[in-house]
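Shown here: the complex without one of its protein chains, the others still in place.
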Amino acid sequence: MRATRSLSGTTVSSIFTLLLVLCITLAFGSSATAKSASSTGDSVLVILDSAKKVDYSIFLQGLEAKGYTVTVRSPRDESPLLIEDGLPNFSHVVFLASDTKNFAKDISPQTLVELLTLGTNLVLTLGLKQNLLTSLAPEFSLLLPPPATPLVSFFPERSDSPSVIPIAFDTKSVPNDTFSVLSQVENKIWFSGTPFALSANPLLFPILHAPAESFAADLSDSPGLVADALADAAEKGGEGFWAGSTLSVVAGFQTLIGGGTGHGNDAGPGEDKQSRVVWVGGPSLFSDEFATKKVVEKVETERGKSVVEKPSGNEQAAMDIAGWAFQEHGVLRIDEVKHHKVNQTDAPETYTTNDEIVYTVKISSFNPTTGKWERYSDLKDLQLEFTMLDPHVRTALPAVRGQKGVYSTTFRAPDRHGVFKFVINYKRKGFSHLLHTLIVPVVPPRHDGYPRFLSAAWPYYIGAISTSVGFLLFSAIYLAGEVKEEKKSKKE
Amino acid sequence: MKLFAFVSFLAIPLAFAAKDGKDKLISLAASGNGVIRLDASTFDLLTAPNRDWSVAIQFTALDPRRRCTPCKEFDPSWNAVAKAWTTVSAEQRDNHFFATLDFDEAPTVFQKLNLASAPLVWVYPPTEGPRASTRNLPSKYDFSTGYEAGPLSIHLSNHTPVPIPYKAPIDWARWLTVVAGLLSFALTLRFIAPVLQSRWLWGAVTIITSLTMNGGFMFTRIRGSPYTGHDGAWISPGTQTQFGQEVQVVAAVYGTLAFSFVMLTMIVPYQSSPARQRVQVYLWSGVIMLVYSVLVTLFRVKNRGYPFKLLL
Partner (left out) sequence: MAIHTQVWRAVYGKSADAIEKSVENVDESIRAIICIPRLFPFTFGHVDGLPLSNNVSPTTVANTASLLRIVAFGLISAAAIASRLFAVINFESIIHEFDPWFNYRATRVLAAKGFYEFWNWFDPTAWYPLGRVVGGTVYPGLMATSGVIYNFLHYFNLPVDIRNICVLLAPGFSALTAWATYMFTTEMKDSSAGLLAAAFIGIVPGYISRSVAGSYDNEAIAIFLLMITFYLWIAALKQGSALYGTLAAVFYFYMVAAWGGYAFITNMIPVHALVLLLMGRFSGRLYVAYCSWYAIGTLSSMQVPFVGFQPVRTSEHMGALGVFGLLQIVAFASLVRSHLSSKQFQDLLTVSVISMGLLGAGAFIVMTYKGWIAPWTGRFYSLWDTGYAKKYIPIIASVSEHQPTAWPSFFMDLQFLIFLFPAGVVLCFRDLRDEHVFVIIYAVVASYFAGVMVRLMLTLTPVVCVSAAVALSTLLDIYVDVAEPAVPENENSSANGTGAATADAKKAKKNAAVGSQAGPNAAAAASSTLSDIVNAAKSSSKSSPSKQKGIWGADARLVIILNAIGMLVYFVFHCTWVTANAYSSPSVVLASSNPDGSQHLIDDYREAYYWLRMNTPQDAVVMSWWDYGYQIAGMADRGTLVDNNTWNNTHIATVGKAMSSPEEIAYPILRQHDVDYVLVIFGGLLGYSGDDINKFLWMVRIAQGVWPDEIQEPNYFTPTGEYRVDERASDAMKNSLMYKMSYYRFAELYGNGNAIDRVRNQNIPKIGPTLDYVEEAFTSENWIVRIFKVRKEDPLGRDLKSANAFAQGKKRKRSKPVSRRRAVV
């Protein structure tokens, strides 16, 4: 990508038609490959044993079909590096080698976190055994059950092992202000792996809950004996009983944008890249096996129960999960911010206290199908803060009718001078965060900005006038009476 | 007393202990004129881990053997504030206690809290009840505002349920002296008027004032520097310090020099006989040279780097 850009750059400057033609073809090629559904880039690294590559062919082909360039790297390979010269080599990383114990040295929890700060999106799949991910999970405030305790459920009755569970996604479980990732999935999703609980971290939100009747238990040593399993699970070092729909099997995480001081690089939208992480309980959710595995359901009909086979929703789910993680959906950005006094057009250097200020922001979201940014008017609860130490003004920022993606409000500057900040700080789960700070001083009126004539000051006016008039009279009389004075003094 | 020490030592349900422990404290406070004289056991009772009362404790060492002058200085104002607290209505009063812990009565407590200095004032917030505070650590009162009762009561009022109704007692003696002075002045005005109107009286006052001020009197006053050093040294090296005695010496030196000049200017020229005049001229010039060199020497003691010197 970079190479082609630089080449096309040279073409512009060069005059050799041959080169020109060559580069046009190149440019075409690159633009063709660059047409991915992600808003942040289209190079994907999949960490996976090359032996197992075949097991995930559907998923990988799906990605390629979406326009991503997929690179597969075995956990022990030294190359390609995740980070080279402080820059990430890939814009997305999918971590499917969850059963591997030890990795190449550049794959470590620290590097993964660093990738996030560099703007790379991650899809991380946990395994049953402990590996670097189990040590990384707590940093995302994920709470894992003890190792080697998969999620098991005996409902619905089926032939598979209890640790292979069909999970239905119901839209009701998603709050209104949260972006629902799996809304397209109507079929049940096969899942096998470990569940996890989410502790209270506003950046973390569940994508797919575990079924209500499922629980985490180690059934390997006591085959089929549920009671023992439950007992064991309950006895595990007072760690509580891992069960129910409070657990999730897929969770999303959005990194925080730091700064917001409004100085230097933190001014405006800030320089921090925002990246997304998806934690999945087990890699098999992406596997061909589950994608093709049929879901057997017993449907109640008037003629007794009948067995219905439905396709699984795994393929769709995998694509949607990857799609969200790779910032295809729910991606917002602030295009433009304008502020000015009422009845004016351009932004002043400073505002005066009690000015009427108009603040306008244009917001657009990324459309994966067209690969373009489109104006977005559907934010209902956008707010603007005008802060100095504390918000002096906090007002709703409604969308303007008629103009797509334009939000605007008018408010009065507080009657207090100082350095204020326009702050938009919009954080909703599943949507990329909107943070925008803009510093503007609010100054007291100029020396000639005050009212000239005060009716309250009449006493002073009268005083001044009367004094001067009196002085005039006095001097006039005094000068007139001069001669007599002379005489008097002469007499004495 | 013993019983309660026992009770609070075996920490049997403390709420209970606290309950009648509190009655005990109230009676103690009442008997002690608002101040509880603590020993090790009552200290533990007073600062029981769960208490719905706040307590201000003065750690002191009043025994003459300890030679703790600040303690003696501070103790009366402490008692005054505690006394003022007793005038508060009962239900408020019983939620805050004043206590005094003397080193000689409970050295173990000093060791336990490893206190090495006195006086100290610690305020323990309540851990239960409406005023319960999250941090159980006592807050310390710092004596930067001196040992007076006024600032103390203001500070403690932040921790008591209601502000302490402390009022500084009116200093009748002072007022009386002031009034008496004024009266006597008014009465004797007719007789001392000539004195007041003599310019040389005012001159003397002016000169003395300016000499004292230039001698660094205000420095010793504000910094409260001692009259002499510990080893009896009357002059302290260093330009930014000085002892009380230096003020007198320096003022005397300045005065002598000024006086000599006045003599040379105002007296000597009016001499009647050349001989006396000559003698005086030499005398005063000698005095000036001598005392001036003394002054420079003094200054060299204060300021080592000073390069110049006169006769001495």
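As written, the chain order gives the labels A and B, with residue 1 at the start of each chain.
Just so we're on the same page, a residue touches a chain if its C-beta (ideal position, glycine included) is under 8 Å from a C-beta of that chain, and two chains touch if they have at least 3 such contacts.
Everything quoted here is computed from the prediction, not taken from an experiment.
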{"item": "Omitted chain - touching chains that are shown", "value": "A, B"}
{"item": "Touching the absent chain when the full complex is considered, from A:E84, A:E139 or A:E374", "value": "A:E139"}
{"item": "Per the touch definition above, residue among B:T108, B:T177 or B:S198 touching the missing chain", "value": "B:S198"}
{"item": "Touch criterion as defined above, residue of A:W242, A:F326 or A:F422 at the omitted chain", "value": "A:W242"}
{"item": "Option touching the unshown chain, where A:P175, A:P444, A:G463 or A:G481 are the choices", "value": "A:P444"}
{"item": "Touching residues (missing chain, whole complex) on subunit B", "value": "114-117, 139-140, 142, 144-146, 151, 155, 158, 193-194, 197-204, 206-211, 213-219, 221-223, 239-242, 246-247, 250, 252-274, 277-278, 280-285, 287-289, 292, 295, 299, 302-303, 305, 307-308, 310"}
{"item": "In subunit A, positions touching the absent partner", "value": "108-110, 113, 116-117, 130, 132, 134-135, 137-141, 143-146, 197, 199, 201-203, 238-242, 253, 255-256, 258-259, 261-267, 272, 275, 350, 388-389, 417-421, 439, 441, 443-444, 446-447"}
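Here is the rule we use: only the chains that are shown with their structure count from here on.
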{"item": "For subunit A paired with subunit B, centre-to-centre distance based on mean C-alpha positions, whole Å", "value": "62"}
